[in-house]
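A single protein chain has been omitted from the complex, and every remaining protein chain is retained in its original position.
Moving on to chain A:
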Amino acid sequence: MKILVPVKRVVDYNVKVRVKSDGTGVETAGVKMSMNPFDEIAVEEAVRLKEKGVATEIVAVSMGVAASAETIRTALAMGADRGILVETDVDLQPLAVAKLLKAIVAKEAPNLIIMGKQAIDDDMSATGQMLAALLGWPQGTFASKVAIEGDGVTVVREVDGGLETVALTLPAIVTTDLRLNEPRYASLPNIMKARKKPIETLKPADLGVDPAPRLTVLTVAEPPKRQAGVKVGSVAELVAKLKTEAKVI
């Protein structure tokens, strides 16, 4: 079975992003970039399926600026076999990403696509569901367990009330939640090996897709700041303040 794993280059989750003073976006110059954490979980899951002999090939795909090749290298160092970079400076939104991925699926014919449930920069949580729709495939979103059984996949999903299990026919799309696995760190030898693995570079036009954004960002602003609070000296003082000052209990 061939698995496709889309991986996005995002501002590292440890960075406290700052809004640019001109309100056009957030500061990304000189900021540490990493693979979207949910995509690391996706790569890890694919690699485990390969280690179990279920998967035969893992293709990592990233879309965006040229530096997204680094994100593919990370996936290759974790165990993916080869990469595809769709290079563009356009601000790619989930609909465009889903269309580009659909075109790649037409060439690659994977049986399973594992991707993140959410990119931690745009917080859209949309691309997997959209790609599933465009392909006419079933979707198992927010997965905390994935099991391939015959020509289907069983997915345990994290939902609002707890867990839900669905059975999907293959080919299918799975999006990862935090509890699916703990991604490995790439070892030095594997980082070296990854340098020799191939990455193919394409442009959106090669795939026949117009990547233009449908949402125009008018402004990006800082959220309202909370007033600095106070420290209380005791539990009794806390309860008194909540009663008489905040009036919430």
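The rule is simple: contacts are C-beta pairs under 8 Å (C-beta built on N, C-alpha and C of every residue); 3 or more make two chains touch, one makes a residue touch a chain; residues count from 1.
To be clear about the criterion, contacts and distances are computed from a predicted model.
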item: Chain excluded from display, named as in UniProt, from "Cytochrome c oxidase subunit 2", "Recombination protein RecR", "Electron transfer flavoprotein subunit alpha" or "5-oxoprolinase subunit PxpB"; value: "Electron transfer flavoprotein subunit alpha"
item: Omitted-chain contact residue, chosen from A:G64, A:P94, A:P183 or A:P204; value: A:P94
item: Missing-partner contacts on chain A, residue numbers; value: 11, 13, 16-19, 26, 38, 93-95, 98, 117-118, 120-134, 136-142, 144, 154, 157-169, 172, 177-179, 213-223, 226-232, 234-236, 238-239, 241-243, 246, 248-249
